[in-house]
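Showing just some of the chains, left in place.
Letters A and B name the chains as they come in the text, with residue numbers starting at 1 for each one.
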Amino acid sequence: MTQWNIQNIVTELQQARNEWRTQQKSLKDFGGRELPSKEEIKKIMNDLCGILFPMRLGPHDLRQQSENFYIAHTLEKTLYALREQVKLNLTYDYKYKKHNENAEVIDVLAQSIVSEFAQKLPELRRILDTDVIAAYEGDPAARSVDEVLLCYPGILAIIYHRIAHEFYKKDLSLLARLIAEISHSKTGIDIHPGAQIDQGFFIDHGTGVVIGETCIIGKNVRIYQAVTLGAKRFEVDDAGRLQKEYARHPIVEDNVVIYAGATILGRITIGQGAVIGGNVWITQSVPANSAVSQSSATKSQV
Amino acid sequence: MTQWNIQNIVTELQQARNEWRTQQKSLKDFGGRELPSKEEIKKIMNDLCGILFPMRLGPHDLRQQSENFYIAHTLEKTLYALREQVKLNLTYDYKYKKHNENAEVIDVLAQSIVSEFAQKLPELRRILDTDVIAAYEGDPAARSVDEVLLCYPGILAIIYHRIAHEFYKKDLSLLARLIAEISHSKTGIDIHPGAQIDQGFFIDHGTGVVIGETCIIGKNVRIYQAVTLGAKRFEVDDAGRLQKEYARHPIVEDNVVIYAGATILGRITIGQGAVIGGNVWITQSVPANSAVSQSSATKSQV
C-alpha cells in the first residue's frame, strides 16, 4: 500500500466529499445513484430515431415490408426503457426537493407521462418532415432529402430537441437536459430543451449555435452556425441570487433568417420575415421584414 | 397491448410515412435500405488513416518492420469494403434519379472508381505531409510533428476532407458527405467535400469552421476557429426554387491567413498573402497582400 499511499488519498477524498455534502445539505441516506443514465438514454434515442424514420435511421437490415413489425416491437421495448428513466428522474426530483412521494405515485405518473409521449410520436414525425423539407429547400448543397436525413447535424439536433422538449414540458428537467447534451456533443448545436420551436426549422452547419431556454421560434425559421439566441443579462433577487425560469430569450417570428455568428440577446422580438446578417449583435427588437447587417470591415494596405 | 396502445401509434406512424412518401414520390418497391452505412464508413476511414500513417494512426502493436505487410493486407480488405459502399451509393443514385441501370454496370463503375482512388493514396500521403508541416510550423504551441498528427483536430479534418473530395469528384455525393459529417462530428470543422484545397493547409483549433462546396483554396493557407467561407445569398430560378451547384463561395489564394471568427461570403477572391483579422465580415474581394481587421471595440467605464 505504501507505493501510492492509496489509503491516505481515499481518506482525504472522503473528507472533501463530506464537506461538499454538508455544504449542499445532501441527503446521507441516499442508497444507489438513482439518476437517469446517459448510456440508457443514448440507446433510447437511437431507437426513437429508428421508430420515427425506420428506413433511414433504423437498423440496416430493415425492409419496408416489415417496418410496422420493427416499429411495434421496438416501440414497446423502448417505452418500458423510457419509463425506467422517467421514474429515475421523478425519484431524484422528489428526493432533491425533499418531498415524500411513495413509489406507487411515481409509477402512475411515469406511466402516464410515457403514454402521452407515445401518442405524440406520429405528430412528431409529421413536424420533423417539415424540418427535413426546410433543410432540403434551404441549402443549395443538399442533393436529396435522404442526404439531409443521413448527413445534416441540424436535423439530428431538431429530432433530439423535439423529443427533449416533450419531457421538459413534463418538468423532467434532468432527462430533457441529458437528451439535449447528447445532441450537443454530437452536433455542436446547443438547444435548451425549453425552447419552443415551430415547424419547418432548419439549422445549417450548426456548430456553435446556442438557443436559450425561453426562446420562442416561429415557422420556417432558418439559422446558421454560431448563432446565439441568448439572455442579455441575468436578474438577481434581493439576496443577489440569480432569478431562474423567467422569460429572458428572444422571440423569433415566422420566416426569419439569421446568418452565421449573429448574437441576439434578451426578450426581444425579431419580426416575421426579418433577415439578420452574420456576426451582428442585437439587443433590441427588429421590425418585421427588415434586414440587419454589419457594415463590411475596412481594409487597409499592409 | 392496451397499456401503450402500440397498435394505434404504429398505424398513425405508417400514415405519416405514407403521406411523406406520396409527397416525395418515393419508390414503393424499394427492397432494403440500400444506402451507404455510416458505421461501415467509419471503419473504412479508420483503416485508411492507418494505411496512410501506419506508425501514428495504425494499430497499436504495429512495428516499423511490418508496416508493408500491415498496409498490404489492410488495403486489400478496405478496398473491397469501400467498393461495397460505392456500389450502395451508385445504386441509390440510379434509383433516386429513376434511371435504369443494371447491377453489372454498377459493378464495373464501382471497381474503376475504387481502383483509381487506390492509386491516388501515395499522392494523398505526400500532400497530407505538407499539411502536417504547415501545422507544426504554424502553431507555436506544437511541440513535434507527432503531436500534430495525434492531437490536432485540424489534421484529422483535412485527412478526411482530402479523401471525401476524391469521392465528390466521382459524383458520389452521399458517400462524400457521410465522410465529411463523421469528421465534422469529431472535430467541429465542417468542410463540404466539394471544396478544392491545395497543399500546406492548416486549421488551428477549428471548432465552428465552415468551408463551402465551391470554395477554392490555394497553397499554405492558414485559418482559425469559427471562420466561415460561405455563400452570400442563394439564387433562385423563376419558380422560386434554389439554384444548386453554381460557384458561390470564396476563392482564397496562396499564403492567406484568416483569423478566428472571420466571415467571408460570396464568390469573391482573397488575394494572395492577405491577412484577414478576427471576427470581420467580408463580402467583397480583398487585394493581394492586404490586411483587413475590425476596429477594436470601444471601452466604457461601468
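Assorted remarks:
The criterion applied here is as follows: contacts are C-beta pairs under 8 Å (C-beta built on N, C-alpha and C of every residue); 3 or more make two chains touch, one makes a residue touch a chain.
Just so we're clear, the structure is a prediction, and the values are computed from it rather than from any experiment.
Every protein chain here shares one sequence; 2 sit in place, and the complete assembly counts 6 copies in total.
Following the convention adopted for this analysis, only the chains that are shown with their structure count from here on.
Here the CA centre of chain A is 26 Å from the CA centre of chain B.
The part of chain A that touches chain B in the complex is made up of residues 51-52, 54-56, 58, 60-64, 67-68, 71-72, 75-76, 79, 111, 114-115, 118-119, 121-122, 125-126, 129, 137-147, 150-153, 186-188, 205-208, 224-226, 260-261, 277-279, 293-302. Within the complex, the chain B residues that touch chain A are 3-10, 12-17, 19-20, 24, 28, 30-33, 35, 37-39, 92, 96, 173-174, 177-178, 180-181, 184-185, 188, 190, 192, 194, 207-208, 210, 212-213, 226, 228, 230-231, 234, 241-246, 248, 261, 263, 265, 275, 277, 279-284, 286-287, 289-295.
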